[in-house]
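The structure's right below; bear with me while I get my questions together.
One chain of protein is taken out of this complex; the other chains stay put.
All chains are identified by letter, namely A and B, in their written order; residue positions are counted from 1 within each chain.
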Amino acid sequence: MTLPLLEMENLRVSFPTPSGRVDVVKGLSFTLGRERLGIVGESGSGKSMTGRAIMRLVRRPGQQIADKMIFDGIDLQAQSEREMRHLRGARVSMVMQDPKFSLNPVMTVGAQIIEALKTHERLGRKDMKARMIEMLHSVRINDPERVINLYPHEVSGGMGQRIMIAMMLIPKPDLLIADEPTSALDVSVQAQVLELIDELVRDKGMSLILISHDLNLVARYCDRILVMHAGEVVESCAAKDLHKATHPYTRGLLAAVPKMEEDRDQLPVLDRSAWSGT
Amino acid sequence: MSTDISKSHRLKRTVLSLGGFIIVTLLTFIGLMAITFFIGRVIPIDPVLSIVGDRATQEQYDTVRLALGLDRPLIIQFISYIGDVFQGELGHSISTNRPVASDLLKVFPATLEMATLGIVIGVGVGVPLGVWAAAYHGTWIDQIIRVFALLGYSVPAFWLGLVGLVVFYANLGWVSGPGRVDIFYEGLVEPRTGLLLIDSALAGDWDVFWNALDHLILPASILAFFSVAYIARMTRSFMLDQLGQEYITTARAKGVAEWRVIWTHGFRPIRVPLITVIGLSYAALLEGSVMIETVFSWPGIGNYLTVALLNADMNAVLGATLVIGAVFILINRISDVLYRVLDPRSR
C-alpha cells in the first residue's frame, strides 16, 4: 500500500431541489490502495452517488466537486470527457444493482459484452469472441455459446449479474466498483455472486469498492469499511475491528443485525436521537 | 425451454392475434359505417331532398325515396348499406355525375403520393430533432425544439400553405405553383399506379417527373411540418425515458462513446414504439391533406371532399369520409400489430 490507487478529498455531490441545491454527499475523503473497501449505509446515505462520482457519472442536473480526486496519478477532475471515456471500463468499472435494468433489453448479451471489449481494445472478431467465451467461463457460465445469443429477459437474475460482471471485467480494469451487486438477487445466489467477485478480484489483483447496505456482508468481503450516513462518513475502520466501532450509528446498525445463536424477541430500532443530525 | 415448444407456441399466438386483429378491425369498420350511415340518413331531416334538390318533382322525389329504400326500417337500411359499401357501391356524385367509388379511385393516388413524401420528410427531420432535443435535455437547444414542435400544434395548415405559396412560389420562385403538374405536361404519362412520380419514372419521361416533383415538394413539406412536430415530440419523450434507464449508465460505465450511447443504447429500443407514432402521423397526414389540397388545388381526396362539401354532395362526402376513415383505421391497426411483432421483449 505504498502508492494509493485512488485519493479522494472532500467530495461533494449536490442536486437541485425547489428549495435550493442539496448535498447528498457532504465532504467525503478516503484513500484506496490495492485493497477491498466497503462502503455501508442506508438508502439515501449517498453511497451510490460516491461510486458514480468516482467515474464522473453523476447525471445532470446533479453536480460533483472534490478538492482532490486522483486515480493512479491521474487527476480525474482535469480529464476531458473523452479522456474519461478511456478510463471508464478500461481502468475503473462498475457493476450495478439489478441486471434487469442495467442490461440493455434489446441487445443480446454477447453484443453487450463485445461492446465493452471493442471500446477499449482492437482485436479481430475471432479473438474477441474467444476472450468473451473465456470470460464467461470464468464467471461460471457453462454454455457461453448459447448464452451470448440470449436477450437479458431470457436469463435469470443470478446469471444476469454474472454476465454483468463478465462485461465489466473483460477489459481488465484496476478498480471495480460494485454497487449493491446482490441486493436484487435471490438469497440463494447472493453468496455465489459475491464469492465470484471476491475470487476474480483477488486473482487479477484488482481493487474493489463494495457498496452495500448490509454490514455483515461488507465485513466478510472487505478489508476496510466506511460507514456513511446522510452524506458523511461516520466511521472508518478495518473490517476485523468493526466490533470496536464507536459511532452510535454504527453501533445501532450492529445491534440490529440478527445472529444465528441468539434468542431475541425483538430487534432494536435505530435510535436516531443518539447522534447529532437528522 | 425447448425451441420446438416455443416455436409452436409462437405460431399459435400469431394466429390468435391475427384473428383478433381481423375481428377488431372489422368491428371498427362497421362502427365507421354506422357513423357515416347515421350522418347520411338520420341527421338530415330529409335525405331525399338533399339528393334531388328542392326543384325536383314529386315523381322524381318518390322514385329516389324508393331507390334509397327509405320506406324500410332503419336497421334493414343499415344492413343493406353495409352490403353496398363492401361491394364498392358508394352512390352517385351529383357534382361529377359519376359513381363516387370510381371518383375516389382516381383522386386517391394523388393524396397518397403527397402524404407519403410528407411522412418521409417528417421522419427524416423529426426523429433526429427529437433525439437531439433529448440528448441536450434542459438546454436551450431542447427549448427551441420544444417550441418548434408546439408550433406544429398551433399553426393552421391552410394558413401555412398560403404563406408557403406566397413566399416560395410567388416571391422566391423556387417551386412550381398549385396543381400536380404544369398544364402542358398533363395527361402525357399513362397512369399505371396513379402516383405521378412513379408513372413518369416508369415511362422514362423525366421532364414530367421533375415538373411533378417541383409541384409536389412544397405541399409535401408543409404537410411534413406537422408530422415533424409530432414525431419530434414523441421521439424526445421516448428518448428521455430511455436515457433515464440504468443500462444507459452501464453503457457509459463501459466507456462507450456518447453518440453510441445515444443511438445504439438509447435510440434502438425506441424504434419499435416509434413505428406506432409514425403510423399514427402518416394517417394524420391523410387527414391534414384536406386543408393543404384545398390551398394547393391538389386533385386529391381532400380537394374532392371539400368540393363535395360546398356542393352539398352527400354521397361524395360520405364516400370520401369512409375511405379516409378506413385507411386511417387500417394504418393504425397495422402499426399496432407491427409493434407487437417487432418488440423482442414480447417474444
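Following the convention adopted for this analysis, a contact is a pair of C-beta atoms (placed from the backbone, for glycine too) under 8 Å apart; a residue touches a chain by one contact, two chains touch by 3 or more.
Heads up, the rule we're going with is that contacts and distances are computed from a predicted model.
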- Task: Could you tell me which of "Sulfate adenylyltransferase subunit 2", "D-ala-D-ala transporter subunit", "CU044_5270 family protein" or "Transport permease protein" is the UniProt name of the chain missing from the displayed complex?
- Result: "D-ala-D-ala transporter subunit"
- Please pick, from B:Ile23, B:Leu105 or B:Val163, the residue that touches the omitted chain in the full complex. B:Val163
- Name, in rising order, the residues on chain B that touch the hidden chain in the full complex. 27-28, 31-32, 34-36, 39-40, 43-44, 137, 143, 146-147, 150-151, 153-159, 162-163, 165-166, 170, 237, 240-241, 243-244, 283-284, 286-288, 290-291, 294-295, 305-306, 308-310, 312, 314, 317-318, 320-321, 324-325, 328-329, 332
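Note that in this section only the chains that are shown with their structure count from here on.
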- Measuring from the mean C-alpha position of chain A to the mean C-alpha position of chain B, what distance in angstrom results? 51
- Going by the contact rule at the top, pick out the chain B residues touching chain A in the complex. 137-138, 245-247, 249-258, 264-265, 268-269, 344-345
- Message: With touch defined as at the start, can you tell me which chain A residues reach chain B in the complex?
- Response: 52, 55, 57, 59-61, 81, 85-90, 93-94, 96-98, 101-107, 115-116, 119-120, 151, 153, 164, 167-168, 171
